[in-house]
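Heads up: the structure comes next, in structure tokens.
For this depiction, one protein chain was excluded, whereas all remaining protein chains were kept in their positions.
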Amino acid sequence: MQESHQQHGEHRSAHLAHQFDTLDQQYQSGKLGIWIFLVTEILLFAGLFCVYAVYRANHPDIFIYAHRFLNKNLGALNTAVLIFSSFTMAWAVRAAQLGKKRALVNLLAITLLCAFIFLGVKYVEYQNKWKEGLLWGTHYHPIEEAAHAGEAAPADSAEAHYTGPPNVHVFFGIYFLMTGLHALHIIAGMAIIGWVLVKARRGAFSPSYFYPVDYAGLYWHLVDLIWIFLFPLLYLIR
Amino acid sequence: MNTVSSPATPAAAEPEHAASYLQDGHGIKSWIMTLDHKRIGVLYLISILAAMFLGGLFAMLIRTELLTPTKTVMEAETYNRVFTLHGAIMIFLFIIPGIPAALGNFVLPLMLGARDVAFPRLNRLSWHLYVIGALFAIYSLIHGGADTGWTFYTPYSTTTTSAVVPIVFGAFILGFSSILTGLNFIVTIHRFRPPGMGWFRMPLFLWALYATAIIQVLATPVLGITLLLLIVERVLGVGIFDPTLGGDPVLFQHFFWFYSHPAVYIMILPAMGVISELVSTFSRKHIFGYKAIAYSSVAIAFLSFLVWGHHMFVSGQSPMANMIFSALTFSVAIPSAVKVFNWVATMYKGSIKMDAPMTYTVAFILLFGIGGLTGLFLGALATDVHLHDTYFVVAHFHYTMMGGVLMAFMGGLHYWWPKIFGRMYNEKLANIASLMIVVGFNITFLSQFIMGSLGMPRRYYNYRPEFESYHQWSTAGAYLQAIGFILVAVYLIHSLRRGRLAPANPWGSATLEWRCASPPPTENFAQQPTAGDPYDLKPLVFDPKLGGFTYRAESAEGVA
Partner (left out) sequence: MSEHAHSQPGHGSDATVHVVPFRILVAVWLALMVLTVVTVEVVYIDLGNLNLYLAMAIATVKGALVALYFMHLRYDRPFHAIVFVTALVFVLLFVSLVLTDSGQYQPNIDLRQEQLLGK
């Protein structure tokens, strides 16, 4: 009764590409492909995590000083938003598997909305850093108020606090690289989810063909997973 | 025996009605927008041969300049750019995609008896990205080229005024192209193996491509982020690698070699796979030590990730890391030697036929032996301090990369040429050319071993007069090779129109790609054939009527 049992050349499903014999082979190929793609994503970010580890281990003072300029509350808010979007995405995959079209469309839309909120919060954060001159490398020119804005400033050493340890810009370089690359992945994810959403509205998915939702979901969860590590590493330093 | 007689039937019957993939669609668009793995393989082949020509041209310029101790044909600035472009083009545009993307793309689905790779669109995207990456490299070339060497070491690469960014961005894009090929191959091998082909019934070329794909997928992203950081550093002034900003230039080398050392196995592993196919076929013998060769491919892939620090013995790496990496480096010799011994054992008491592919195979085993063993000199800490950045290193990696990969590529090209284009080339000319290339190669690079151990540093524009005769020998050898390669180009191009029509199985190999017609029809196989032992050559007999080999059971019934 299902396409997967049929031989090549007989009634092939419209979704079955010519190089595959069965839908199951196609589904499993795609899934393995996505997982291998996720491996490449993990190793791409590994480079940045390595940079982080090397500088954090060798210059912890920079991180302890500079992380105060990041807004913990906004970071936590974004974490919650992203985790919620991951939840709705996983729910959307469930809806697709069960053939609940309306739920699928709504859940994808909520996921997309969460991504917009995340980027909006990120934009506010970036804008603040920009205004305060807390940028990377040669563009690091902190204005005075910013230098004072750090919470829990040690009162006795106002002078040391004022300038901070040498090469504080390294922290902001790493911050912008990591969150920037992550934000690019969010944007790519939005494009993918948007595309899946359009297809879902047209009713392209069914319990026997929900693969693109599943694949998009796996990618989106990985982006969430990376943020789960970025948040404590950048915002929650002690 | 039933697996032997049945599979040949569709192969012999099919080609009559099915048009070859070469005829299926005309015009440029039918090629550049194709989804057929065979056409993509051919497109890759043409592209990498063009890259090889360009890289070879730069090689000849280098050798010509080094004919005399002072200026011969170009300025020092130009020379720096020429050797950088030679290295970058040969590495990123020729050797890395060479065997997997061109020959592998064509052969892999055929060896599996499949209709195509798992993701034909990604496959096409991979080639498109390759072309875009190559265009960036050419853009850099037009704007004067980079002068950093192909390794793009910081802080020089972030401070020089030459066109670094376009060529680095080109290499970044080429990385994605390489990843897509690797991803496609892994999934295809996992999901498309035909009935009868368990993991240990796979042709060894597929094992090699699988191991290569693992490296491509795991290592290439790190190159991506490294080059991205380099671009960001140059364009935006992030100080990650810049010591004046508190950055760490040694970190760049760690990042670079975490990719680029495994990358040399991206180059050599497929070459070893080709050799495993050729050595069995042309010795008319079952491959010796199948499992050992298969496992050693995977072992090399994993070990390749543990030895990158041996490129950094004198660049500020700590003594402790030096010792760890040196010890691990020696361990790579084990699986490599396992392969070499098995190939030699395969040839032992075989009925060796020195066709052109086999000439290159023998050259590979010899030259890779030299290249591999001199690698151990460089892996030893004490000798490396003396030999580092001398012509000894240059000779070593040319023996592995050119004496190894290029010889295997030439062997594979001659081996699969009849399958790809359906024509035979002139065997006599092929043998003469291979001899010229092998002899020329040794003249070029043996002299470099000697002058390297005498202290001639690499990448130098001028040199002391006592090195002159070595350099002249080296240049003479390079010209001999160039003539050999031109000869290859002449008879291969000639064969495209005038060559004898190729039979389905001209060499008598038992892998599945020889069971479909030469050239194969678009869908390869009407039905996925059942695979037998890929190295059981006994049932194959030469049929003078066909000019090629056929299965014994089949020849008795008479082939249509």
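List of remarks:
Should a chain be cited, it is by its letter among A and B, assigned in written order, with residues numbered from 1 in that chain.
The rule is short, and it goes like this: a residue touches a chain if its C-beta (ideal position, glycine included) is under 8 Å from a C-beta of that chain, and two chains touch if they have at least 3 such contacts.
Source: prediction; values computed, not measured.
The hidden chain makes contact, of the residues A:His18, A:Lys72, A:Arg102 or A:Arg202, with A:Lys72.
Only one residue in the set B:Gly237, B:Gly309 or B:Pro521 touches the chain that does not appear here, and it is B:Gly309. One of A:Val54, A:Ile110, A:Leu181 or A:Ala204 touches the chain omitted from the figure, and that residue is A:Val54. Within chain A, the residues in touch with the undisplayed chain are 1-5, 22-24, 27-28, 31-32, 35-36, 38-39, 42-43, 46, 49-50, 53-54, 57-58, 72, 76, 79-80, 83-84, 86-87, 89-91, 93-94, 97-98, 207-208, 217-218, 221-222, 224-225, 228-229, 231-233, 236-238.
Annotation for chain B: contacts to the undisplayed chain at residues 190, 218, 222, 243-244, 246, 248, 250-251, 254-255, 258, 305-306, 309, 316-321, 324.
Everything below uses one rule, namely that only the chains that are shown with their structure count from here on.
A straight line joining the Cα centres of chain A and chain B is 36 Å long. Interface of chain A with chain B (complex): residues 8, 17-19, 21, 25, 28-29, 32-33, 36-37, 39-48, 50-51, 54-55, 59, 136-139, 166-167, 169-170, 173-174, 176-177.
Across the complex, chain A is touched by residues 114-120, 122, 179, 183-184, 186-187, 190-192, 217-222, 224-226, 229, 232-233, 236-240, 242, 245-248, 251, 254-255, 527-528 of chain B.
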